[in-house]
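Here the complex is missing one protein chain, while the rest keep their positions.
A and B label the chains in the order they appear, each numbered from 1.
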Amino acid sequence: MGFAALVLPLSMIAAACGGDGGDSASPATTEAAGDGCEATVPGTQINYGVFAPTPVLDPPQVSGGLVGGTELVNIYDALFTFDYDTNQFTPRLAESIKPNDAFTVWTLKLREGITYSDGTALDAQMVSDNLDRYLQQGVRNTSGGFLTTVTEKKIVDPQTLQITLSRPWSEFQLVFADEPGLIVNTKAIGADAQAFGAKPPDAAGVGPYVVERNVPGEELVMKARQDYWDGPVCIETLRFVFVPGAQATYDAYKAGDVNVAFLRDDSVIAAAIDSGAANFFIEQQAGGGFAVNHRAGRPGADVKVREAIGKAVDINVVNNRAFGGEMNVFKALVSPDSRFYSDAIKEMATDIAGARAALEEAKAAGYDGQIDVLCANAPPAPETALTLEALLEAAGFVVNVTTIPTADQIGQVIKGDYDIACWGMNAGPETGMTSFSRNLSSTSPSNRVGYANPAMDAAIADLFAAPDESARQQAMAEINKIYNEDWVGVIYGAPQEGIIWADDVQGILPGNATTFLFGNAYIAK
Amino acid sequence: MLRLFGRRLIRLVPVLFLVTLGTFFLTALVPGDPAVSILGPEATPEAVANLRVELGLDQPLVQRYWDWLSSAFQGDLGNSLLQPTDSVVELIRASLPVTLQLAAMGLLMALFVAIPLAIWSAYRADTHVDRASTLLTAALISVPTFLAALLLAYFFVFQPDVVRWAAVVLGVSIAGAMVAGGVRRWGDDTNRAVVIRLGGAAAVLAVTALVFVWFPEFPRTGFSRLTSEDGLGENLRSAFLPAFALALTEIAVFTRLLRGDMISTLQEDYVLAARAKGMPVWRVLWSDALRPSSFSLVTLAGVSLGRLIGGTVIVETIFALPGMGRLVVNQGVVLGDFTIVQGGVLVIAVFYVVINLLVDISYLYLDPRIRRA
Partner (left out) sequence: MPETPVLEVPSDSGPAPARPGRIRPAWLRVALLPLGVVLLYVALAVMASLTVWAQAPVVVVGLAACYLGLDALLFAIKGRKVNTGFWLAVVWVVGVVVLALIADWLPLSESRDTAATLLETPRLRPDLFSAHPLGTDNQALDILGGVIYGARISLQVSFLAVVIGMVGGGLLGVCAGFFRGRLDAVVGVFADSMLAFPPLILLLAVVAAVDASALNISLALALLSIPTYTRLARANTLTLAQREFVLSARAMGAKDWRIIAFELVPNVVRPLLSYSFIIIAVLIVAEASLSFLGVGIQRPTPTWGNMIAAGQDNLQKTPHLVFVPGAVMFVTVFALNKIGDRARAKLDPRASAI
């Protein structure tokens, strides 16, 4: 019922949640063009409840993924997307990408004939210029961290770009499924970058929708593009609204205020799936966790304090209190459902007596036992914060909890202004490698915890260079081992995230980092 | 009288001045450096210092206040500090209509319910009807707005059947009470009164049936603007529940006030005389009893409107409405964007003060004792 044109890796989720919905997964259809309609159907509208709003629509200025990912991909379309059934990156605006044997030189071939509405061609030069934008000062998007490994970009011909990396990376094409693959028409930017970010003109992208109205805090409205390269866009209006909290978003869905709702809260997701809503969810490995700040002057700078924190967290208590028992909890970087899992992955120890002992050692060295917890104020974060407070206090810490709006909390963690924060790594099957690298590599600008360990860097390099799945799993196990040894932070589980949609909506295409493309979606009669 | 009016007007100025002064210094106390929030994580200290100079944050407080005040006089309330920066006047222009609509709708709903309820209670003082309405108003005053809004949202949006049946019960009991009252007073009333009473009961039943059959679906969150393509219907649908939540307290306040006033008016000699002369009850209630109470009602309505305009924060938060409350609180206070706070509080205070002024003027005008003076 409504699943026909949509990818549903229910096998993955069924394994995680102990079986729900017995529908068989249908193969992915990127060729749904023409299925839904001959031309844009007037009066059709998608109201999409987002996880967190983004007032800015210029990819380098957007965090991406959970924040702004779907909005952006519908404006700009992407070079590659990710197929969750086959675990492969599939080309969209690109035609193909081929690495050399050492995974250091990648040749990107673009689709021919893609132009922006002002006539500019989407060619190799445009792609190259876009990559440069991520290396500028002050960009919010963290893909720049990976682009620093690009040593050379050669424009072989207008459709072909050759990229040379300073070190091997077996899944480099992820970069082109992520924000750098959303190719912005640099000629359309103009003098006022801020105005461009607030409302990109029609010629800015080649995605299925153009921005009509962006009122931050209220709504973002997009209208169907008439000459979309992948066929007629069936749904006329795509409207994004922000309803804080998963339960509130689900309530809005039930009330009909939104017909597509992005949810990231396992107890709400369980209720939504139970009610029979059409859905697509993936598990974000390491998505549920607490980041501990290692920087000097913070309690977490002392490994004994980190050990105390690590041992104190009881993931079942967290699951029970904050997620109604519905989350798939596992105290390691990847859980048994992940493609990176192997038996070599061991969970971090839970040992309250050991936690107290470690804290005593830290106190003997001069630590006063005070620690600040920083979490968002939209559910389930407040309950998570309180549960962490309970667990840490049981270990002997003196805890102070602060909850602030989601966007603010993200900003503060990015600034490095916290002791311990509700902060996961969101490592999906496609983004896993880069997520771990972003968060744990010492050279990554998005390493928000201030952690540096050459052994970890080496293990991450191995992960990137791994030629096949079992090599990746081996590297992952090594990363997890070092993570546990250094007590870098605490991971409690793999939260689900994804969307539910109204029965009459069909043809939504899930893409990289839980974004969704509506170019071929349609409203069934 | 002009003198009194003039005095009132002059008092407006220092009041507004003090409000802006208070807001300014209050927001100056809020911790955090806006320049750091704007520039974000990769900001260098020089960039932060430069931005502070650009925003004028390095100036002494008094100077900044004076600058803000002088541009405010020219209609420029500054720009919001955080992304995306917008003129504060524009932001207020977008949010103010929402708040004004909520306040006005709340007020009108409250009057619509309170006036008949108060009249009925006053007329039937100390009967069951009166005791029930007194209990109801006492209860309504005691329910905090956020709790009322939560419960309204829950029942109207997710349990509409419960509400429909409750409406049926309510409608039937009101109609029943009207008929029962008529039965009890069978001898007293004239034929015309009987007809009016039965007609009234029938009308109530008809409305109840209509509500039961055509119960609209209310959105849980969100606001559809009047200017949007969906028009008035959607707009009213999205504003109904929040306005109703606001109206509940006002219903109670108005009913109690009006009832008290009317009870004392109904005991006056001239009312007795009118009844003795054979004037029908409803005429007496309407023209002789309601009118003297009207200016205290006008006063209270005005005060209420002023208060509502500043008090929509909670319903705007619960129903996710893009009004002034949410603008000043969520964007301004919580995120530290103090230009929004200054501009927003000024606008709200202006409305409050002007409305009070108008109320005072109308009071002067309506009360003949003062008019003569």
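We take it that a residue touches a chain if its C-beta (ideal position, glycine included) is under 8 Å from a C-beta of that chain, and two chains touch if they have at least 3 such contacts.
Note that the coordinates shown come from a computational prediction; the quantities given were computed from them, not determined experimentally.
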Please identify which residue in B:D67, B:E90 or B:D126 touches the non-displayed chain. B:D126
Missing-chain contact, candidates B:F146, B:F215, B:F240 or B:W282, resolves to B:F146
Interface with the undisplayed chain - residues on chain B: 4, 11, 14-19, 22-23, 26-27, 29-31, 125-126, 131, 134, 138-139, 141-147, 150, 154, 158, 253, 256-257, 259-260, 263, 296, 299-300, 302-303, 307, 309-311, 313-314, 317, 325, 328-329, 333-334, 341, 344-345, 348-349, 352-353, 356, 359-360, 363
Which positions on chain A touch the chain that was left off? 245, 247-248, 314, 317, 320-322, 324, 377, 379, 382-383, 386-387, 389-394, 401, 403
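Here, only the chains that are shown with their structure count from here on.
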Separation of the C-alpha centres, chain A versus chain B, in whole Å, is 43
Which chain B residues qualify as touching chain A in the complex? 36-37, 39-43, 83-85, 94, 157-158, 217-222, 320, 322, 326-327, 330-331, 334-335
For a test of understanding, state which residues of chain A touch chain B in their complex under the given definition. 55-56, 137-138, 140, 194, 197-198, 215-218, 241, 243-244, 248, 251-252, 254-257, 404-405, 408, 411, 414-416, 445
